[in-house]
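So, chain A:
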Amino acid sequence: MTNFLTAFFLFTGAALMFLAALGLLRMPDLLTRMHATSKAGALGSGLMVFAVAAAYSEPGITARAVAVMVFIIMTAPVAAHAIARAGYVVGIDKWEGTIKDDFEDEFKEHNSE
Partner candidate 1 sequence: MRALAWNMLAAVLWVLLNGNYNLGSFVLGFIIGYFILLFCVRKHPSFSPYFYKVPTAIHFVIFFLYDLIVANIKVAYDIVTPKHLMKPAVLKIPLSLRTDTQIALFGNLITVTPGSLTLDVSPDKQWLYVHVMYLEDEEKQLREFAALETRIKNLVGGYDE
Partner candidate 2 sequence: MMQAVLLPIALPMLAGALCMVFWFQPRLQTYLSILSAVLVMLSAVWLFALHAELGILVLQLGGWQAPFGISLVADTLAMSMVLIASIIYLGTLIFSLASQSKTSLRYGYLPLLNLMVAGVMGSFLTGDIFNLYVWFEIMLIASFGLLILGGEKAQLRGAIKYVAMNLLSSALFLTAIGLLYGMVGTLNMADVAVKLQAIEDQRLIIIVSMLFMVAFGIKAAAFPLFFWLPASYHTPAVAVSAVFAGLLTKVGVYVLFRFYTLIFTQDLDFTHHSILLWAGILTMVIGVLGAAAQMSIRRILSVHIISQIGYMLVALAIFSPLAIAGGIFYIIHNIVVKTNLFFISGIIYYQRGSYELKKLGGLYKDSPWLAIFFLLSALSLAGLPPLSGFFAKFIVISAIVAERDWWTLFFAVAVSLLTLFSMLKIWSYAFWGKKPEISEDSPMPRLTGQAYWMWVPVTFLAVTSLGMGLAAEFFFQYAQQAAYELLHPHHYIQAVLGE
C-alpha cells in the first residue's frame, strides 16, 4: 500500500510537472504559459513531496513534506502575480487570440501620469 501510494504520487507529480514544462513550451504567450507552471508545476512538486511523506510515514518527514507543500502553494501564486505584473510593465506580446484586456489600458494610463 505504502509503495503503491508512493509510486502513484510520484508518478502523478512527475507527469504534472512534465505537463507544466510542456505547457511552458507550447503555450503561445507569457500569461498562458504561467497558467501551466503556476498550477501544474506547483501541484506536481507538491505531490512528489507528498510521495516522500507517504513512503516513510514518519512524523518528522511528513512534517517537512507538508512544509514544502505549504511553502510551494503559498509562493507560486504570488510569484505568478509578480511576474505577470512585471510583464505588463515592460509590455509583453499577447497571443493574438486574446479577446480583451482591461488591464493594459489602465496600465498605460497609470504609466503616462
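Convention: contacts are C-beta pairs under 8 Å (C-beta built on N, C-alpha and C of every residue); 3 or more make two chains touch, one makes a residue touch a chain; residues count from 1.
Keep in mind how these were chosen: all candidates are chains of the complex that A comes from, given by their letters.
This one's a predicted model, so the numbers in the text were calculated from it and none came from an experiment.
When you check 1 or 2 against chain A in this complex, the one that touches it is 1. Per the touch definition, chain A reaches candidate 1 in the complex via residues 16, 19, 22-23, 26-29, 31-32, 34-36, 38-40, 42-43, 46, 58-61, 63-64, 66-67, 73-74, 76-78, 80-81, 84-85, 88, 94-95, 97-104, 106.
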